[in-house]
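Here you go, one structure.
Removed: one protein chain of the complex. Kept in place: all other protein chains.
Letters A, B and C mark the chains as written, and numbering starts fresh at 1 in each.
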Amino acid sequence: MSITQEQADAVLAAGRRAAETLGVPMNIAVLDAGVHLKAFARMDGALLGSIDIALGKARTSALFGMATEAIGEFSKPGGTSPGLEQTNGGLVVFAGGLPLRAADGTLLGAVGVSGGAVAQDLQVATAAAAGMAAS
Amino acid sequence: MSITQEQADAVLAAGRRAAETLGVPMNIAVLDAGVHLKAFARMDGALLGSIDIALGKARTSALFGMATEAIGEFSKPGGTSPGLEQTNGGLVVFAGGLPLRAADGTLLGAVGVSGGAVAQDLQVATAAAAGMAAS
Amino acid sequence: MSITQEQADAVLAAGRRAAETLGVPMNIAVLDAGVHLKAFARMDGALLGSIDIALGKARTSALFGMATEAIGEFSKPGGTSPGLEQTNGGLVVFAGGLPLRAADGTLLGAVGVSGGAVAQDLQVATAAAAGMAAS
Partner (left out) sequence: MSITQEQADAVLAAGRRAAETLGVPMNIAVLDAGVHLKAFARMDGALLGSIDIALGKARTSALFGMATEAIGEFSKPGGTSPGLEQTNGGLVVFAGGLPLRAADGTLLGAVGVSGGAVAQDLQVATAAAAGMAAS
């Protein structure tokens, strides 16, 4: 089971609404449970350097089924897994990537958001993920 | 001047409608005039191997402002530019990538479609590009 | 809107004059707003290892519309975005890359300078950017 086109549309739409409310144009990437690109939107004016970061956050979150900053906890100095962020061709380990799960907890994919301050990215990713649940 | 979010939405929507009419799920990628990802949709059931092809077709078309198969003419045996398809980190030189232009001819970006037979990919790309013009 | 050939010429000329005044030969790279190479000059005697650094500084600055050392603030230990410098295929996050903006603030591209001490690189990049504004 993986995310559907309709669910991905809902994730992007909810993320875009949240970014418009914040007034910060974002890059929003949706990957499926197999860690393949499902949907993407770059809002007008969003930073070009954030495309790769949005994709990387979604990839990191889909690979491990966790929020990206949780991976950062494992890999930080003194953490259990130094260098973890260098595996898988490089992970993005700050906030803005979240797993997308079915009501029963099954991992369906992940969303990654980049374009603002890290706290803003997380806020938009949270709204985007909630948009899928509500769809 | 480059493609807007609203124009990219129109390209994806028109491409998805055309693919549904054909009954073939497609990957559709939209890049801007600077050859950066603007929008992407993978329809349910579209081949995973076609994600990279759709992106590559859009990239090839945006880099040269031409249909992908026109690049193929230059690089084919006996063409003027043998090995052209190996430049720029590798190009995709069969049909399914089309430039997106403003009414005055300015290059705004490109669309790349992959998932069906090449003729079907081109048909969907043509519909997607027309969708922008009509938006 | 992106940097013109005439503006890029002015950036290189001003940068070269500043480097000559310092007596330090520099590599100077100019990228456009789409993060593509627009102009480049390696002064006689400039370090070969600095070619890639000048290009990387310009790329980093164009991707985020910021001075390179500002990106370094985000990615340093204790910053908001650990590992940011590993995204986008690797960023250069010390001084010497500056965004180039139109009078109205529009991002036109970026300049990257390398060849001397970091403070010298920044001094030449600042002069180069000012040369465009004065042109």
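We take it that a residue touches a chain if its C-beta (ideal position, glycine included) is under 8 Å from a C-beta of that chain, and two chains touch if they have at least 3 such contacts.
Predicted model only: the values in this text are computed from it and were never measured.
Asker: Could you tell me which of the visible chains the hidden chain touches?
Answerer: Over the full assembly, the chain not pictured touches B, C.
Asker: Just one of C:51, C:70 or C:102 touches the chain that is missing; which is it?
Answerer: C:51
Asker: Out of B:35, B:53 or B:67, which is the one that touches the chain we can't see?
Answerer: B:35
Asker: Looking at C:17, C:42 or C:76, which makes contact with the chain not pictured?
Answerer: C:42
Asker: Of B:39, B:63 or B:95, which residue touches the hidden chain?
Answerer: Considering the complete complex, B:63 is the one touching the chain left out.
Asker: Using the document's contact rule, name the residues of chain B that touch the chain not shown here.
Answerer: 34-35, 60, 62-65, 77, 80-84, 86-89, 91
Asker: Even though one chain is hidden, which residues of chain C still touch it in the full complex?
Answerer: With respect to the unshown chain, the touching residues of chain C are 4-5, 8, 32, 34, 36-44, 48, 51.
Convention: only the chains that are shown with their structure count from here on.
Asker: At the interface of chain A with chain B, does the proportion of residue numbers present on both copies reach over half, so same, or stay under half, so different?
Answerer: Same, since most residue numbers here occur in both copies.
Asker: In chain A, what residues contact two or more other chains?
Answerer: Answer for chain A, listing residues that touch two or more other chains: 48.
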